[in-house]
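With one protein chain removed, the remaining protein chains of the complex are shown where they sit.
Up next is chain A:
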Amino acid sequence: MTISTIKQEWFSNIKGDVLAGIVVALALIPEAIAFSIIAGVDPMVGLYASFCIAVVIAFTGGRPGMISAATGATALLMGSLVAEHGLQYLLATTILTGLIQLAFGFGRVARLMKFIPRSVMIGFVNALAILIFTSQLPHFEGATWVMYAMVAGALAIIYLLPRLTTVVPAPLVAIVVISAIAIFTGSDVLAVGDMGELSQSLPLFLIPNIPFAFETLTIIFPYALGIAVVGLIESFLTAQIVDDMTDTDSNKNTEAKGQGIANVVSGFFGGMAGCAMIGQSVINVKSGGKGRLSTLVAGVFLMLLIIVFNDLLVQIPMAALVGVMFMVSIGTFDWSSLTNLHKMPRADAVVMIVTVAAVVYTHNLAIGVVIGVVLSAIFFAAKISKIYVQGIMVEGGNKKVYKITGQLFFASVTEFTKQFDYKENVDHIELDFGQTHLWDDSAVGAIDKVILKYQEEGKKVSVIGLNDESHALVEKRATYHKPAAKIANH
């Protein structure tokens, strides 16, 4: 990295970056607290994570102007781990998540992104939105009308205030107003302080207090792998969106390594794993943030606010946070995929819906992505496995030419071999592979089978039109042109 790129990425937009960073810090607080509650840990864990990740990623990330912190996508994966094994295991998992992401980054994982179809990505964000929404519903259990009124009030402020002014983030105003109402009316609705401890101290370096045994690894590794994958998918998607918004390019493998380092640091300082945030990054860019400075300011200012306003933070009613989470959920959901569902190709729509269903059923975004990718791979294989064989009689009925069109591979060979009439009354058979590509051993085997069958019937068979790659494969693997060839060889 040269001096001029450092200057460009850090100091080319100081005023815009500082202001945007402050706006993002204000918007981050309610989300960091709410995501901690989703994960089942004290609010401090999410706040420390957001501070550590934002500060570290400012230096190590590959996409200047992108905001990373504690997120819903990763928090949703942690719930059962925290419930069964406690916070220390979560911190160890966070460090392991970082190490896995670091390894992925060195393994240039970003190029694999192109294999995740758009329908799976749409399913991913929609499932995330649904899970964030449903994770808020338990807060309504046994709640009085006051809770409902406060949530409605928070949402009204969140959606109507931006029409009047966009200087302060509307979710923050909603939190302040609803908190003020709760404090002054002395209402006894649940507050953040009731959900766990909120300390005023800076994060400290700590090694997670877990037994260093293989058994521990077997517990945390599946969680760490899932969080690492989900974190990188959301980070890459966010990076693409920021790339588009700023009309610039970014290094995705550097971003993967940066996310890894940020999570390792977060784990050692008592934070949970996080990743890039679509909503916050959009807010940052829209508020004028472009450079790394904006992310750094967001992290530092967030910590400052926690220390200064600690007493107030514990009094924020849960109702206000629930309102903010509803907004996050609505903003995350891809509404255009609902209105355009009937226009989407049928297979894409099925993949999208199955991805959402898998996530909602398993509460695990990573599983949903894997199922979605596998399903779309099957659909793709089915789509290109259609093979057409057309037979034409020539030379007065002595010779029959078969024109074969399509991809010949393991999924299309059965269809292929069925389309020949081996008993027909001609002397010479010509197979024209000009419009075909042979991809694997199954393809060669199928050709062998067809030709040997014709030869058994005493017919002369010739093969034409193989492209170079297919020809090389046939030369290497086929048996029909070698002496003593038999169908039994296959």
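Heads up, the rule we're going with is that contacts are C-beta pairs under 8 Å (C-beta built on N, C-alpha and C of every residue); 3 or more make two chains touch, one makes a residue touch a chain; residues count from 1.
We take it that contacts and distances are computed from a predicted model.
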Name of the absent chain as recorded in UniProt (options "ATP synthase subunit a", "Glycine--tRNA ligase beta subunit", "Anti-sigma factor NepR domain-containing protein" or "Nucleotide-binding universal stress UspA family protein"): "Nucleotide-binding universal stress UspA family protein"
Hidden-chain contact residue, picked from the options A:163, A:418 or A:476: A:163
Residue of A:187, A:240, A:253 or A:310 touching the missing chain in the full complex: A:240
Per the touch definition above, residue among A:121, A:232 or A:297 touching the missing chain: A:121
Touching residues on chain A - with respect to the absent chain: 114, 117-118, 121-122, 125, 160, 163, 237, 240-241, 244-247, 278, 282, 285-286, 334, 336-337
